[in-house]
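For this depiction, one protein chain was excluded, whereas all remaining protein chains were kept in their positions.
By letter and in written order, the chains are A, B, C and D; residue numbering begins at 1 in each of them.
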Amino acid sequence: MPLTENEFRPKIVAFCCNWCSYAGADLAGSSRLSYPADVKIIKVPCSCRVNPMFILRAFEKGADGVILCGCHPGDCHYSTGNYYARRRMTLLFSMLDYLGIEKGRTRVEWVSAAEGVKFSQTMNEFVEKIKSLGENVRLGDLRCKN
Amino acid sequence: MQRIGVFVCHCGSNIAATVDVKKVVETVLSEPGVCHAEDYPYMCSEAGQMKILEAVKEKKLTGIVVCSCSPRMHEATFRKAAERAGLNPYMVEIANIREHCSWIHKDMEEATKKAVILARAAIAKVNLNTPLQAGESRVTKRALVIGGGIAGIQTALDIADAGYEVDIVEKTPSIGGRMSQLDKTFPTLDCSACILTPKMVEAAAHEKINIYTYSEVDKVTGFVGDFTVDIRKKARSVDSAKCTGCGVCQEKCPSKKSLNEFNRGLNTRSAIYTPFAQAIPNVPVIDRDACIKFKTGKCGVCEKVCQAGAIDYNQKDEIITEKYGAIVVATGFDTIKLDNYDEYAYNQSKDVITSLELERIMNAAGPTKGHLERLSDGKAPKEMVFIQCVGSRCSDNRGKSYCSKICCMYTAKHAMLIRDKYPDVNVTVFYIDVRTPGKNFDEFYRRAVEEYGVNYVKGQVGKVAPLPNGKLLVQGSDLLDNKQILKEADMVVLATAIEPEASVRQIATMLTASIDTNNFLTEAHPKLRPVESPTAGVFLSGVCQGPKDIPETVAQAGAAAVKAIGLLAKDKLTTNPCTAKPDELLCNGCSQCANVCPYGAITYEEKEVNDHGIRETRRVAQVNGALCQGCGACTVTCPSGAMDLQGFSNRQIIAEVDAICR
Amino acid sequence: MQELVNRAKELLANGTVQRVLGWKAGDMAYNPEPSYFESEADLSEFVYDAFCGANLSKYMIEASKKEGKTLVFLKPCDSYSFNQLLKEHRVDRDKAYIIGVGCKGKLDIEKIKKEGIKGIESISGIGMEDACDTLKIGTLYGDKECSYQDVMLERCHVCKGKDHVVFDETLLESRDTVDSERFHEVEKIEKMSPEEKFQFFQKELSKCIRCNACRNVCPACSCRKCVFDSTKFDSAQKANVDPFQEKMFHIIRAFHVAGRCTDCGECSRVCPQGIRLHLFNRKFIKDINEFYGDYTAGEDINQEAPLTHFEFSDREPNEERG
Amino acid sequence: MSHRNYSEKIKEISGVNPYKCMKCGKCSATCPSYNEMDIKPHQFVSYVLNEDIEALADSKSLWKCLSCFACVERCPRDVKPGKLIDAARQIVVRERGGDYLSADEIPELLDEELPQQLLVSAFRRYKR
Partner (left out) sequence: MYQIAKNDLPALFRKISETKELYLPVRVADQVNFAAYTEDADVSLETLKTVKSPKDAFFPQSETLYTCHKEENKLSITPEELQNQEFVVFGIKACDVKGIEVLDKVFLSEPVDTFYKARRDHGILVALACNEPEESCFCKAFGIDCTDPKADVATWLVGDFLYWNPLTEKGAALTDAVKELFAEADDSAVQKQQETTKAIVEKLPYMDLSLEGWNGDVLTEKFDSPLWEELYQPCLACGTCTFVCPTCQCYDIKDYTTGSGVQRYRCWDSCMYSDFTMMAHGNNRTSQMQRFRQRFMHKLVYFPANNDGMYSCVGCGRCVEKCPSALNIVKVVKAFQKEGGDK
């Protein structure tokens, strides 16, 4: 997709667990399943490594959307990591919603190493969603806006 | 500040066709810490790696960023290259500009921009990288095998033959397992006991093997190379050292009404018993629930008749604590309960039996002394029906979704044996598919059809109904003839699905080994590491990992043994350095991290600390680097940030976030 | 109140305890301060009345390091905090002699002032022996009256109950003070549109001066060094320079105490700007109850905490409520 | 309506995923009306998959199925052939047009002696 003037291009951070989702992203890559370049992936060992601080930090510094991908429940390389992540993110997202931050700026998706298609689909959907929400103005530090 | 070198790979045209690599090189040069950047067609080639070596030397680099393919491809390669250049291997980070960039984007400007951002994130991370040293831990040269069936015995023998001590823990009074209950084995029709018993004897006699029967694993702590296990030796009420195995006690025991587990409850046994004649050890146990002495205080017959004076009613459970370097799980299987399958009348008629029960009936030591007869009236059957896939391949919640794998073959075996021994008996097998992949397997099945005249009907049975005349009405379908079949049978044999032994859940929990929805233990990798559990130092042998027949079980047992031997052969283990690390000065000692650690790697210590001049004793978290696998669950649970993950530290991840969002 | 003093004297005299942790009369009717009493003579200044809202359980962290036992007076709600600290190994049960004291609802001086009462010289009707229906207030501007119930601390309107969850003995009777639905305020906000929610919290949080009173008084926020004071996350802040930082601080603080917060209400009590901080914690409590089953932090120290535990069937984060 | 659409409609009404069938024939083995049927229960699935709904609609089986749901109960793959044929029957009934009752008309016509089961199964069958 070529860059066109004035088009809103969101900044999107995707945390991917090393074992499933990062590999899923690799598979999307080797299967040439495209998704917008707005998505940048950060590798973490497990979805349970993702601290709510990281997610808020991303928004602080100007992210428009943050997505966390991990192994499907039951498939965690560390047996239980994604279950903890699931509870943490459930609560965090609920709090963000409560504070009036638009739903959909945050998302959790379970993507296995075999789900290249799902990875790319998820990212396409997520970017669309963030584009429809527009720029993140409610949860960023204004000092980072210029 | 680090001195970082950035190396951008073209990957032929894989990257360079979409990402302007020169532009990336140019742009990253202005990033903090970067003092060298270059591009090369194939960074992973020897020549490419030499570029790294040269740059490290010339520019005195302290950190490396390689913009290339996924770290899953070549992270190890570049880490080794860094090591050759004299750097710590963990000073390398990969920016994945192939799978995550050039391969999924088409527009060069956009892809280049993204590649720069990914490189920046990696640079920001490397700026905070610290050299990490893989730790070492010792290896106890002793293995534990949980389960004394053919899988456990074979594993133990193989490990012991390699010269290491092995302990087998078996929960029943004898080793032997399911195989000892079988009459004959496919596809050779060997007598099961004839091939198993020598193995049992060999194991018992092996100087490196120590067998704990009638024992269970109570507690497991520690980690790969250094497990500590509590084994509960249940009170046998018979002193093994004194017992001569003469068997008089069993003969004289007045309580003979207990269901005989070995014969699948088809007949009864005495309260003091050995499960079967060839039991090892040949020392009986007293079933305290059935024993009159234990129930009423009176009796004591066995004590009176025992010439060796081996009966000891006061024996107590004994806990043995032992250290092991490796643990092999070989807990085996059981058949599923058929309570949910009313249509097969298993609970209504004694003449509807499972295949494992048929094994016992066919066996000379079984409840009918090997005569094929109906359990209801002892009459010889004339019509026998076998039903396949009972509880297997069921996607409803009554059965198991998987194929139990062994049923097609043993049913062919049963059919063949019956037709051979009792040619006047008609045998009909209802099947969905006959699955016979395996050496000489299909030939075996075809023999049953072609030589022994077994009637195979493609179709499933819908209902088995006991008739007033004592027979069983079997209503099945023949899909090939498109007919519904009504057949009066004398006996119906159900090829019942198998499932992992119930106790495996508890054992998996103790070992922190993962388990799937069907209770099968999970492999570290389904294809490439099929006999290892994801938990280091724990190996899988036999059906606990998935349905298998005997040859496969034995093969896997050997494989598990080799893996265990490979571990035991090492004097020291190097551990993953990307482990959690607490900052003792910040630790609150609240235990939340320990609560989420799946490996039990976190313990607490009362420790004297010097917090900027304040000396006090505090409860602080300690991470065992050998146990920790580096998931990071603890780091998020820790509110003060005292717990951090080396290699993926809070500040490193935040630096990546910042670099991406700026 | 005299019963408390007498019992404290006894326990000091017979050597059961080395010191007493309670409340010392202030120089106004409404400002008693948490205090240690080491001797019988010290206890002459002991007070226990409707203004002893301060939760003493957090002081037990330091008291646990002292020589000998400390007698501490805990109100029913305070005992939850103590128990939670016990669960987290921050206090030593053996170093504490706990007298669970009854409570008739504690008062909020800010609410009295909001009623337009100023220049307060004296307040009567605040003793444990009083009926707790009307307060008589002597002021520089004449005598005033107000209803006890109207000026109670927010937390007392949604009191957890009259029972102590941990104690060695109990003294004095408690009173039922509940007259509000605990999650009513949270539900009201949940029903707002995203824009309304955002404006509501933006306004509320814009008052925050980052004095850290909420954090420092909180028994769950007992970290030796808070992440907002340390370099661990590159997150040290001393002021809310941008509205984002107000949100960051309060979201993370609430998250860190999620599943550990006993809803003791101290944060809201001490906020100099009257920010209703419990709205954050109570949101998490409500969510936890709704998603993972009822859980009251501090109630049972053997119960698994919601965030260090999971079920295979837990809801998904993206799931809509309901 | 094309056949393909019929096929989709049947899947929709029955809630059945015919691809789950592993062709074991347990439905046919179970069916009490088997001998009366021209298309056998285990074949329902392939008719739906092959989009040969016309044959199914013209079959005797459509009217011979007792809706006893034994096949539904025993199917190991949760395919529920009984639901498939029931769906086909509904389509045929609907095609015939409006000679069935609307829910509002029913209460007046109720006979007190009418078994509850009948009502429920009538609703299940005739609800749009």
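Keep in mind that, in the parts below, a contact is a pair of C-beta atoms (placed from the backbone, for glycine too) under 8 Å apart; a residue touches a chain by one contact, two chains touch by 3 or more.
Since this is a predicted model, take the numbers as computed values, not measurements.
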Contact set (omitted chain vs shown chains) is A, B, C
Determine which one of C:225, C:253, C:283 or C:309 touches the chain that has been left out.
C:225
For the full complex, which residue in C:18, C:35, C:170 or C:281 touches the chain that was left out?
C:35
Hidden partner chain, residues of chain C it touches
26-28, 31-36, 54, 59, 118-121, 140-141, 203-204, 206-207, 209-213, 215-217, 225, 229, 236, 238-241, 266, 269-270, 272-275
Considering the whole complex, not just the chains shown, which residues of chain A touch the missing one?
61-62, 141, 143-144, 146
Since one chain isn't shown, list which residues of chain B touch it in the complete complex.
30, 612-614, 658, 661-662
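The rule is simple: only the chains that are shown with their structure count from here on.
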Rounded to the nearest Å, the gap separating the Cα centres of chain A and chain B is 33
Interchain centroid distance [CA atoms averaged], chain A/chain D, Å:
45
Tell me, which residues of chain A touch at least two other chains?
51-53, 57, 74, 80, 84, 88
Name the residues of chain B that each touch 2 or more other chains.
596, 637, 650, 654
For a test of understanding, state which residues of chain D touch chain B in their complex under the given definition.
20, 22-31, 34-35, 40, 42-43, 70-71, 74-78
Chain C residues touching chain B - in the complex, by the definition given at the top
65, 88-90, 221-227, 230-234, 256-257, 304-305, 307-309
What part of chain A is in contact with chain B in the complex they form?
1-3, 11, 13, 22-23, 25-26, 28-30, 32-35, 37, 40-46, 48-54, 57-58, 61-63, 74, 76-81, 84, 88, 120, 144
